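The other protein chains are all here in position, but one chain of the complex has been omitted.
Take a look at chain A:
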Amino acid sequence: MSFLYCLNPEKHKLRKWREDNHRNSEQIVDVGEELINEHASKLGDDIWIIYEQVMIAALDCSRDDLAWTCLQELKRQFPGSQRVKRLAGMRLEALEKYEDANKQYDSILQDDPTNTAARKRKISILKAQGKSAEAIRELNEYLEQFVGDQEAWHELSELYINEHDYGKAAFCLEELMMTNPHNHLYCEQYAEVKYTQGGLENLELSRKYFAQALKLNNRNMRALFGLYMSASHIAASPKVNATVKKANVKYATWATNQINRAYQLAGRGTKENKCSVKAVEEMLESITMS
């Protein structure tokens, strides 16, 4: 197996990017186009998934020529496939032919009303057209039916954040945290939303979730910084009693020391790094003084 990968490090790269869902479209086009043009015969059955991956990347880079080639190959190999129909729809989207794209997706949904990919593409079109309210409405309806679709919950949380509806964004992230209790990223994002919502109660919640994110991954710098920010804001609030204040000063101090340590570990004495370390020291001073 590893011998095959040695023969095709490019193929391995494409697979890794697929698995990680990386949107490095220019690189995918570079690597993929060469693979398709030079080594198609050696790719075996993998060629079809590579055509799909390269086509989507090509759309991202306005390479309609390449996208068209990939699409034709896929149409030839899989005539009548819904999956290929969806790719054709995406190409229409890239060309901003939204009406035609919608027709394409509607025809998929007529044959198969449970086709989630087509429904999500329709919502993406609304987003591309700037129709945020409609996109949110459609996505809510979608989630009533497909309540386990994590990608959709995450997309909805982002749509709400962009509309500054932090309460609803928090709800979406709560759904994600419930089904993914070990995911430090969801915890950390939830904490950021709560922090942004503001108010003492939300700040305390945000601190708890930044701390939780850190427990799940002690190298999450956003969680560490977030812990510092939330704890020091709580400590500085006139509404808290001395005990709460003292506790939060402790949390903030701990966070600052951890941040300091992280910078020491990362730094190679660079100028910028020295500034960051200095800033963190100032942060420490400002808490202990308050």
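Please note the rule applied: contacts are C-beta pairs under 8 Å (C-beta built on N, C-alpha and C of every residue); 3 or more make two chains touch, one makes a residue touch a chain; residues count from 1.
The definition used in the following text is that contacts and distances are computed from a predicted model.
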item: Name under which UniProt lists the unshown chain, selected from "ER membrane protein complex subunit 8", "Phosphatidylinositol-3-phosphate phosphatase", "Proteasome subunit beta" or "NADPH:adrenodoxin oxidoreductase, mitochondrial"; value: "ER membrane protein complex subunit 8"
item: Among A:53, A:102, A:230 or A:248, residue touching the chain not depicted; value: A:230
item: Full-complex contact with the absent chain, from A:152, A:172 or A:193; value: A:193
item: Contacts of chain A with the absent chain, listed as residue ranges; value: 23, 26, 60, 128, 130, 158, 161-162, 164, 191-193, 195-196, 206, 221-222, 225-226, 229-230, 262-263, 265-268, 270-273, 275-276, 278-279, 282-283
